[in-house]
Each structure stands twice: as C-alpha cells, then as structure tokens.
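All protein chains but one are shown at their positions in the complex.
Should a chain be cited, it is by its letter among A, B and C, assigned in written order, with residues numbered from 1 in that chain.
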Amino acid sequence: MIDLRSDTVTKPSEEMRESAHTADVGDDVYGEDPTVNELETRAAELVGTEAALYVPTGTMGNQIAARVHTDRGQEILVERESHIFKWELGGLAQHAGLQVRTLNGGERGIPTPEQVKSGYVEEDAHRPGTGLLSLENTHNSKGGVAIDPKEIDAAAKAAHELDVPVHLDGARVCNAAVAHDVSPARFTEEIDSVMFCLSKGLGAPVGSMLAGTEDFIARARRTRKLFGGGMRQVGLLAGPGLLALDNVSRLADDHENARVLAENLAGVGGLSVQSPETNIVLVDTEQAGLTAGEFLTACEEMGVLGTQFDTHVARFCTHWDVSQEDVEVAAENVRDALYTQDV
Amino acid sequence: MIDLRSDTVTKPSEEMRESAHTADVGDDVYGEDPTVNELETRAAELVGTEAALYVPTGTMGNQIAARVHTDRGQEILVERESHIFKWELGGLAQHAGLQVRTLNGGERGIPTPEQVKSGYVEEDAHRPGTGLLSLENTHNSKGGVAIDPKEIDAAAKAAHELDVPVHLDGARVCNAAVAHDVSPARFTEEIDSVMFCLSKGLGAPVGSMLAGTEDFIARARRTRKLFGGGMRQVGLLAGPGLLALDNVSRLADDHENARVLAENLAGVGGLSVQSPETNIVLVDTEQAGLTAGEFLTACEEMGVLGTQFDTHVARFCTHWDVSQEDVEVAAENVRDALYTQDV
Amino acid sequence: MIDLRSDTVTKPSEEMRESAHTADVGDDVYGEDPTVNELETRAAELVGTEAALYVPTGTMGNQIAARVHTDRGQEILVERESHIFKWELGGLAQHAGLQVRTLNGGERGIPTPEQVKSGYVEEDAHRPGTGLLSLENTHNSKGGVAIDPKEIDAAAKAAHELDVPVHLDGARVCNAAVAHDVSPARFTEEIDSVMFCLSKGLGAPVGSMLAGTEDFIARARRTRKLFGGGMRQVGLLAGPGLLALDNVSRLADDHENARVLAENLAGVGGLSVQSPETNIVLVDTEQAGLTAGEFLTACEEMGVLGTQFDTHVARFCTHWDVSQEDVEVAAENVRDALYTQDV
Partner (left out) sequence: MIDLRSDTVTKPSEEMRESAHTADVGDDVYGEDPTVNELETRAAELVGTEAALYVPTGTMGNQIAARVHTDRGQEILVERESHIFKWELGGLAQHAGLQVRTLNGGERGIPTPEQVKSGYVEEDAHRPGTGLLSLENTHNSKGGVAIDPKEIDAAAKAAHELDVPVHLDGARVCNAAVAHDVSPARFTEEIDSVMFCLSKGLGAPVGSMLAGTEDFIARARRTRKLFGGGMRQVGLLAGPGLLALDNVSRLADDHENARVLAENLAGVGGLSVQSPETNIVLVDTEQAGLTAGEFLTACEEMGVLGTQFDTHVARFCTHWDVSQEDVEVAAENVRDALYTQDV
C-alpha cells in the first residue's frame, strides 16, 4: 500500500527512535527537560523568533495563539479555506470566544493588504474589534501552494497598520521555505507568532512548535496548561523533534516526488491535476465522471491511498516514507484503476 | 431636525402612552402580567407560530434563538452582511460558542438553496456540524430589500433537508409583509423561529418578540433569564406593544415616503440612490465626491439626519414620526446641502 | 390574596403610570433619552458613584459587572448563598467564563476580611487568579439581613489590598441603608460597582441600576448591548424609575410590617421565625412538622402567598402593596391555616 493520505503518516526513522531511547529528560512542567529546552531554543532560531514552545499538535498551537493574542469578545480574520477555521472543530469560538470573519484569499489562499483592511472592524458600540489576523503557508486546502514571503509581509503589514497582530499557521512553512529557497525565518519578518509542525514532512512522530516573543511564549505556556498540553518527560518526543529540524532541506525530495506524481497523473482518464508547488497534489475528478470518493475507492483497490478534499477533489501528499519509485508506481496504479473503472 | 437615522427613533404615540398608563400588569417572571400574556398570544398569531416571548431587544431575541437551537460546538450559517453577524458584538461566539460561516446572499442578501447546501458542514472528527441557519428579512444592510417569501421558503427547505433548523431575523418582517402584500405569517411557513421588533416601524417604545413552537419558547424563556431579560411589571411596555401590532398596514406610508425621498434625491449632485422596497433608502455618495461621513455632516447642517453604512453609503430610514412633507423638505435640504458643499 | 412572595410583585403607583404617560423620551441607544439620562445621573448620586446605567434586570446588572471587572480565565469570590451564584442560571461561567470560589459568610452572609484573604488565589502556572469579589446587601438568602457598612468596607478593603475589585449586589441596598439609617452611598465607600433594583421595594415596574466609575460604566454600556439590554424609548420606564428613587425612606414601613408579621407568627404551631432586619421574614417549618411546600400550600388556601426557600424554609416579603393591616390578617390566616392542617 502506498500511503499518500498525509505527510503525518510518516513513521519515525531509526535515528529518531534512538534519540527517544537516549534523550536526556526531565519534568517539562517544571521547565526541566533539557531536550525540550534545546528543541525550543533551536526551533525559535529556525523561524527567527525570541522563543518557542513545544505543543502536542498544530491545532493546539494555533488555538493557543488565537487565545493569547486576543481579548474577550473580538473578531479574528482568517482565510476562508484555512485549517484554523475549517478543520479545528470550531475551536476559535469554543476556546477564545472569537467571531470569525473570513477573507477570500483566492486561488492561492492569501488575502491581499486591501482585503485585510476591508475585513478589519473597528471596535465600537455594536461591533467587536478585530483582534488577530491568521494566515496559512503553505496553504493546505489550496493544494500546498507556497505563498511568497512578500505576500505574507504585505498582508501582515496591513494588519499591523491597524494594530492587529498576525499569526501564521505554518504547519508546512518549511515546505514553503524550500519552495522559495529561503529560510523559514524569512516568513516571520512581519509576523507575531508562527506554528509549525514537526510531525508532517519533517518526520517527527509527534508535535509542533509555537514561536513568538518571549512574552507571548510565556503566556502561551500558561495557556498550554489550560488546554491540558503540559506534558512531563516529553524529551522522548523532543529528541526526535530535534532531528526533525535537520530535515528541512530534505523536503525538496517530497516536492520533486509530488511533481512527478502530478506529471504522471495529468490527463489520465479525465483527471485534472493542479501543478504542485510543494508536496501536495490536488486531483479534480469531475471530468473523469467520478466523485472523489469513488475515485479514491478505486485507487485504494489498486494499493494507493489519498484523502477526499471536496466532492470532486482528492488529495495526495508525498512524504519521507514515499520514494520517487513509489509515486511512479502509484501513478501507474491510478491509471490502471481509472481504466478498470466503469467510467 | 428631520430625523431619518432609524425607525427606532419614533416616539410612542399618545395612545401608546395612555396604554402604558392604564395597562393591567403583574410580575411577568411569574407569568402573571396579563398584558404581556396577551401580547405574546397576539404576536404568535401575527407571525403564525404556537407561542411567542417578549424580549427587551431584537439583539436579545436573535441571540437567544441562536443559543436555544444549537448544541455546544456547532456552526451557524448566516448571510455575510446580516445584522446577527455584523452588529451584535460577536454574540454568536460569546453567548453560544458558535463558529460563524457566512454565505454571500448577493444583492438582496438571501442565500440560495444551493448556497445553503454548500455551506452546510456535516459533523465529523475535525468539523463542527451546522446547527442553525439564520436569515434576515427585510435585509437591513442591503437597503431594506423585501425578500420574497418563496425565497425564504427555499433556503429554509434546503436547511431542513439537512436537519438544520432555521431562524428568521425579522426585525422588519412586517415591512416585508406589507411590501409583498402578505401576512407576516407567510414568511414563517418553513421557519422554526422568528424575531420581530415592536420598536421599529411599528412604533412601540421598547421591545421585540421571539416566536416559535411552545417547546422552543419555553426554552427561550429560561434563556432570557440567563441573559437578564426577565422583567417584572413590563405590561407598561406590552400595552404599547399591543398597539404596535395594529400598525402593520401603516408601514405602507413609510414605504411610500421612502419612495418619494429616493425619487427626489436621485441624481442630485452625483448621488446614486437605490430604489427602496420598504422604508430604507441607501445613498451612494462616491460619485458626488464625498464620503458618507462628509455627506451626512452636510445634511445635518441642513437639518436632516441619517446614518453612515459604509465609507460611501449613507442610510435614511422613514418612519411614523416623519410625514411625506417631511421627506420632501428633507430631499430639498439635502439638495441644497450638496450645492452649498464645495464639491 | 395577600401576596408576600416578593417585593418585585408591587404594581406601579398611579403617579408612576402618569410619569410613563408623560415622560420625555428619546432613543437611549443613541444616548438621547432625557429621562433615562436624568435617572442615571440621579441614581449615581444616590449611591455615590461617578456614573450609572439603567439595565432591565438586576441579573443583567450583576452579570455585566462580573464580565467588565474581570479578564478571561479568572476566578470570582462570592458568598456561598449569594444570588449571583445561586439564582442567575450559572451566568458567571456562561457570560464571563469565571470559576466561582465560594466563601461561607456565616449567619449574615458577609465574608470576613480573613476569609477574603484566604479565598484569594494568586495567578500562577496552574491557578486562575482572583478577578473580583462580589458581596450582597441586604443578603436575600440569609433573610434580608442588613449588613453593617463597616463590614462591607472591611471585606472590600481586604480585596483591594490584593488588587481585587469589588462589586456589591445591592438589589436591596436601599433597605440596608434604611435599616442602618445611612445613605445608600455609605455602602459604596470601598466598592467599585454596585447594582440596585428599582423594581423591588422602591416600587418601579421594571429595572435596575448599575453604578460605578465613568470608565466602568462606559464599558458596561457596551456590554449591555452584547447582552441585548440596550433599549430604545425606555424613558417610559425611567420615569417611574425616577419616582422610585424618592421611595427610599418609605422602605421603613415595609420593615415595620415585616417586624409585625414576624412577631405575630412567632411560636405559631411550631413555626420558628427569624427576627427580620428589613422586609424579609424567613419561617422555619420543621418543628411544625411540615415542609415549606406543605406550609405554603396551606397558607395559599388561606389567602397568603409566600415562596419556598429551602426544604423547611419559607420566605415572606413585605412591600408597598401590603399594609400593616394586611400583614396582621396574613399572620392570622397563617395561624388558622396551621391549626386547620392535620399536623
């Protein structure tokens, strides 16, 4: 089975397992886990912030950020297809009481400065003020597009001119960095906080980093406790996490494999394939006369796994546990699947 | 001063004041205010529901409805310019923890059945389910357009097919009824609850009605207490409220006055005026080379009051305390204002 | 029927009804209702604060205060039998996300400074900080006891030493003032905000006042809108409210009537009667071999209404619509009821 459902499915490498075996640990609730402390220091360096915090999931990282940046009763501006809005169980209202206002970031899921300005709400007697702008890069729902750092800068500057802080859901910001051949820190120049995942393309078994100023991270640490995310000898996961930080440049392989997959699928039996910028390949099945669900069932029978994104959109995601040969085989199997299908 | 800021500014009639003077009252928290009880019965009849509840404001009525219909952690579908979303201080997240999902209801602010279906979210491991659809008629931000009952039916049926209840913010639903020459009850045929205001065009000093099934109203009554809306000898307001129920057909005058106002303003000094369907006149000031704020300041100096809706949109609202002569004078003064302005 | 259920059942006087008839009104959401404005000014004077706000109910006043004084995620200290904790539908958690910490105020429901200090929680990594102390005077559940202003001062000072603001639920603070022969303002010397009801012993049909600093009231006004408490031509209620402010000294009659009622009930058929300090008479029915429910049913058959407070505690409340003769008759009827009862 070639598993292209998500880059979260990667299994930890032998080296990572060894680091779990040997990591120096302590009670991180007391701040005494040296491996976690090292991970937090190095993660902050990687994304160019003062400090960072280990969190069990990207969802927790995003939700903590939303809560820490805002005051009770505000609004948050998000892209209308963003993960923080679509896939986090409505947490923005549940955890932080925020009213969501969506911006249409277009094909690439990045709001323009003008959109940020027009989405901004000035607090008055009837309206909650805007308390946060959240951006996403790479943008998952848009097919892993790697938004240009200048576009991130521009949207963030527009928010800052209105005294609105900016959070970046950078679950895959390292993929964006590789795609643009810049450091991940390039994306945070105008950003107040960023979350990025160790457990996706970087290959760690568990965990994400939330990064920002020292003051922000101090408040995030307390909020992590409220969420039940304050773990103990979590150096066992921080060890693999440290190794994950070395995997940034390796993401180029995933991108190349995505390109190969897309190329080999293009035009097959009516599939329409979006040209990938990173490690995500979106396949439109409508012209093939199939729903995404039917298409994925056929793929699964041929040993290839993907996920459904929309009625007629399937997603394949390349990652560390998938080689170029794997994606070539996958593409061939998908082709066979389609021609076997009664379409 | 001709006050066209809102139909909320109407002062109670002498007859209403007399009814406040003489109303039979009791403690409504105990359900013992006969005037309130009569008002609730008659209001339910007017909008064709089993029961109704007196609430101090339309905002409270809408927010109670949102909370009673939904479960913790759900989404609500609203039109993107709707009052419940824009002007109620983010209450949907604050009072009910709801994540808002907006639908673009277009020029007239009414989502199509297809939009409702595509906005619907099925509850799953990552997504909050859709718990409520809220519609608005007349639609305030769209200029008081009177949405056709069939369009309300269609959107509501689409929701019901997905097991989603539907609330109607009918703050001005009686204006819609007059515009379409139907009973207000015509708008609730496919609706689970409706809120309408006594204190707008109907002329009551204070209050709105929330209407729905007996079970819904029983739960709404308890929730009203949570909100601090359970008043005592409020028959003093219910008396005028009962008289307000007799004012539905009178709204035709406001609509005619709005038409006259719009006609007399059309083309004046570059103003672009939306043809009114009810008692609201939206004026676009951009071609006049003015912001709405500048325009309204000029109007005020000439004795005419309106409100700002957007950077270049001003709103005038006709009502009981404004005669046809008043709007003619108002239009003339606005004309003079514009020609006096340095434009 | 002699209705001693609550001082909320009073019906407005002819003078109050006339003031509803004639009050100068305007749209209070715009701040343009002169009668409301006068009421807010005079109410602030009465309780010795910078400013005040008219709210439809005492519950809304208390809940707004709790929300405005605190930050997200704090604790509130309340007396364990206080109204804000027991009878407001859990609003402290619902509206403000506050964790309640209860203090045992003893027989008279007033925490000592030592209790305040020991209930205080310093914010740290695991604990929410204390954000507010709420006191109550007169204390309803304790039988309308009129707490000495020095005890209020002492508890409030203890809170202030810990930088914790203090709210006074003074629904019946005017009764406390009369009982102690001081101005209501005497109770707010060390208090940051106070809510008092116009619609209880003062006889207004509807409404309460929330009072505090100008800054506090500005924030409370906005929060009132969030709660749906921003009414329009509410001068119709503010007129009677202004007259209610003149009724403070009249409360002495209610207190005297309560004393007479208690005296006449004492020892009747095993009833144990708490000596009243204001207008509330608590009757313990246990020695009479009756539950409070059974006792009240018997009373009702004899034309006397009260309310159940606990399994064996009934409450009678004197008020404007009840004369000394009424309470004498009531006592006699209760006596008869008990001897008729099969006890």
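Keep in mind that, in the parts below, a contact is a pair of C-beta atoms (placed from the backbone, for glycine too) under 8 Å apart; a residue touches a chain by one contact, two chains touch by 3 or more.
Note that this is a predicted model, so its numbers are computed, not measured.
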item: Chain not shown: contacting residue from B:A93, B:L226, B:L242 or B:L261; value: B:L226
item: Given A:G91, A:G131, A:P149 or A:G269, the one touching the chain that is not displayed; value: A:G91
item: Residue ranges of subunit B at the interface with the undisplayed chain; value: 29, 67, 71-73, 97, 125-126, 221-222, 225-226
item: Hidden partner interface residues of subunit C, rising order; value: 72-75, 85-90, 92-94, 97-102, 126-128
item: Chain not shown, touching residues in subunit A; value: 5-6, 8-12, 17-18, 20-22, 25-27, 29-30, 55-64, 88-91, 94-95, 199, 205-207, 222, 225-237, 240
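Everything that follows uses one rule, which is that only the chains that are shown with their structure count from here on.
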item: Leader among chain pairs (count of C-beta contacts); value: B-C
item: Rigid-body rotation angle, subunit C and subunit A, from Cα fit (steps of 5°); value: 180
item: Chain closest to the assembly centre - both centres taken as Cα means; value: B
item: Whole-Å separation of chain centres (CA-atom averages), subunit A against subunit B; value: 41
item: Shared interface positions of subunit C, touching two or more other chains; value: 29, 222, 225-226
